[in-house]
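The complex appears here without one of its protein chains, the remainder shown in place.
And then chain A:
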Amino acid sequence: MSTKAVDTTVPSTSSDGAAGSFDPAAPYRISESVSLRPEPFGALVYDFVTRKLSFLKTPELVEVVKGLEHHPDARAAVEAAGVPEAQHEAYLKALAGLLRSGTIVAR
């Protein structure tokens, strides 16, 4: 039984050791316990294990996250999704956050 309720308000941002630190040159994929639901703003993210809800706030970020498993590393996934170069760092930072929250995992 998970201790996290669906109506918990404060998402945990703890970075436990298992997640490790984000490396743009390493390969990642969406966590198996996570589902993405397409929405006008991007996607709603639901983790069936932690039961936390979060949001991907742009369609491009959704493309990046979905593309991770098809690319040799995170940076390549960002480039392939057509993110303007000036925003690459911001997207990589977003991916680091998603790794901490468990939405994406190393592969």
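Following the convention adopted for this analysis, contacts are C-beta pairs under 8 Å (C-beta built on N, C-alpha and C of every residue); 3 or more make two chains touch, one makes a residue touch a chain; residues count from 1.
Note that in this section contacts and distances are computed from a predicted model.
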I want to check something: the complex is missing a chain, and I'd like its UniProt protein name from "PH adaptation potassium efflux system protein C", "Mycofactocin maturase MftC", "Tripartite tricarboxylate transporter TctB family protein" or "ABC transmembrane type-1 domain-containing protein". "Mycofactocin maturase MftC"
Residue positions on chain A contacting the omitted chain are 1-3, 5-11, 13, 35, 37-41, 44-46, 48, 51-58, 60-61, 87, 90-91, 93-94, 97-98, 100-101, 103
